[in-house]
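This is the structure I have questions about; it appears just below.
Only one protein chain is missing; all other protein chains are in place.
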Amino acid sequence: MRKSTMHIPGVSDTTDETRTPFPLDQWYVAALSKELTDKPLGRTLLCNKVVMFRDGQGDACALEDRCCHRALPLSSGTVEACGIRCGYHGMLYNGQGQCLEIPGQDIVPPRAKVKKYYVQEKDSIIWIWFGSDEAAEPSHSAPDYAIHSSGDYIWDGAAYYYEAPYQLIHDNLLDLSHLGYVHLQTIGGDAKTHMNAEMNVTAEADSVRVVRHMPNSTPPPTYTAAYPFSGLIDRWQEIEFHPNHLRIWTGAVDAGSEEVNDPARGGFHMRGFHGVTPETESTAHYIWTIATNPESNHEEVLKKVVAQTALTFDEDKVVIESQYANMLSFGETPFISIHVDAAPNRARRIIDRLRTTAE
Amino acid sequence: MRKSTMHIPGVSDTTDETRTPFPLDQWYVAALSKELTDKPLGRTLLCNKVVMFRDGQGDACALEDRCCHRALPLSSGTVEACGIRCGYHGMLYNGQGQCLEIPGQDIVPPRAKVKKYYVQEKDSIIWIWFGSDEAAEPSHSAPDYAIHSSGDYIWDGAAYYYEAPYQLIHDNLLDLSHLGYVHLQTIGGDAKTHMNAEMNVTAEADSVRVVRHMPNSTPPPTYTAAYPFSGLIDRWQEIEFHPNHLRIWTGAVDAGSEEVNDPARGGFHMRGFHGVTPETESTAHYIWTIATNPESNHEEVLKKVVAQTALTFDEDKVVIESQYANMLSFGETPFISIHVDAAPNRARRIIDRLRTTAE
Partner (left out) sequence: MRKSTMHIPGVSDTTDETRTPFPLDQWYVAALSKELTDKPLGRTLLCNKVVMFRDGQGDACALEDRCCHRALPLSSGTVEACGIRCGYHGMLYNGQGQCLEIPGQDIVPPRAKVKKYYVQEKDSIIWIWFGSDEAAEPSHSAPDYAIHSSGDYIWDGAAYYYEAPYQLIHDNLLDLSHLGYVHLQTIGGDAKTHMNAEMNVTAEADSVRVVRHMPNSTPPPTYTAAYPFSGLIDRWQEIEFHPNHLRIWTGAVDAGSEEVNDPARGGFHMRGFHGVTPETESTAHYIWTIATNPESNHEEVLKKVVAQTALTFDEDKVVIESQYANMLSFGETPFISIHVDAAPNRARRIIDRLRTTAE
């Protein structure tokens, strides 16, 4: 992968040219399964322009988004039974990137091919592998996400795009104290409740876990819209950070009614999957789903929960993009950390450690 | 202040790295008083991103527009009785830039603060001081502008924004000969009258004064719309340039009726205040007011005069921005000066002399 000399102030030191800007030996979220229809999907991931499509068997494939003839994006082409056809002169490629046909020409030279990327589709998520060693196969399998497949939840999601480096999205998701200031209309509520939540941060290998409790608190708008709480609630937020995605399990039971630490707890649940994938060093894809467990009116509650979650992320996008624009304006000015930064700062150190040393 | 290596062709030699791009030991116009309401106002001034707001006493304050925690613009936050609160995690700053509260944390470390700027509010104008020595207090008081406070005039104004260096606005205001070509619909009129006006240019210390007379001339549309002239007019234009603003006193009496050089002359008056404040080396704020003295229908005439003035500056904006875009295209090609450039060229030399020598 090309190394960049761009430096994101306050995010990662990419001026060190012996390091790559992102951890490479990871599966990253490339798309939700539902995004791959009968049209090709072009998306830049970790600075690689990629075209994704389904082959004749319905398997997800990913190639470099550039016809080897005259550099047209293959994502402007058409998907056929045997692969993808360029929209300029009709060269046809299979899912391995090998050219199968050059219309009007008998011989297809072996060098007529494009790079292919390793892809795994699991639990309605399409993962992609870039890897520090371009020739090597992935060293492990893509993550499972059973929530999508278990049948215990109904869920939906979308692919969002941020004009900001992906680590600022990590910060935002690992530090839910901002809910009281940013998300007043949806999942927020009294700011002091959020800023003073009981919080426990632990780290293990490449992951960080944050557990926050807000006992006896007022249910926020999204919660009351989706679940018949009788009054105050005991609310939990469990955040699990991995270098390529986060899982956030939030919810609440009627205050005092159940043990909120018990994973078998009842009440209202929202389980978020957050695929945070760099587009470039300064832009990111945020591919999310939200799963919930209503007692009735399933479709209606799901619509509400998805709409409220989308609204929440719209609010985050405004904050994070204006934060990043300001960081660019102010350059190297250092940050001052406060109590809420414990988990984000640990995640930073993990990402930093995993940034592959370039050869 | 950061020094720039950007070079504005035909404007100022900023390739000389021992000089700052603007005179620093000056008060600059930051805003009109009416712009500071109960919301914070973010504005970049002389390359500094600034947030302005009123404290609990109603006093105008100006801070660096960057929360010291995670760099969010404070201008996206909220104004409270004690200061301004960041919209991400709720850190609260007073008008001196000191952090008063970090929600959820007992101790506020002393280094939790942002830079404050010196501000003076006088005669409905908010002035700001950057200074060549960042630690030093302003060496003198901000200018008075009695017109706004005297009660002899009614006035209004607005903050305009130009995609052009501020010295091109100086040129435009110091050389009113362009009225006959650019402002045909408002304050212009016969081009030859404007190009052949009697003109007297004098300079003293850091200011330039231009007096122009157009005796026996036809009143332009704005004048006839606002005042009952009986026929031809004796028209004057008195321009006073200062490095941080200009004052332009124009008007007319019925031809032959009064001594136009007498400051106590009657007739129709338009007194312009022109705060020309660099945003960056290549962009500028143009914060203006226009005051007038109608005999009757005050509100109606004021509306007309303000609307016509705004239209005039809209016309100037088009000209100046296209001039600057062309200067960028053509690079170093020198200018050829003509008779109208006497005053603009003097102003250029004053600005050049005042550009503080950096240490």
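We just call them A and B in the order they show up, numbering each chain from 1.
Heads up, the rule we're going with is that contacts are C-beta pairs under 8 Å (C-beta built on N, C-alpha and C of every residue); 3 or more make two chains touch, one makes a residue touch a chain.
Nothing here was measured: the structure is a model prediction, and the numbers come from that model.
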item	value
Touching the absent chain when the full complex is considered, from A:P103, A:G266 or A:P334	A:P103
Listed residues B:N94, B:S177, B:Q237 or B:T250, member touching the removed chain	B:S177
Chain not shown, touching residues in chain B	10, 171, 175, 177-178, 180-182, 191-192, 194-197, 319, 322-323, 326-327, 329-330, 333, 335-340
Residue ranges of chain A at the interface with the undisplayed chain	49, 65-66, 68-73, 76, 86-91, 102-105, 109, 111-112
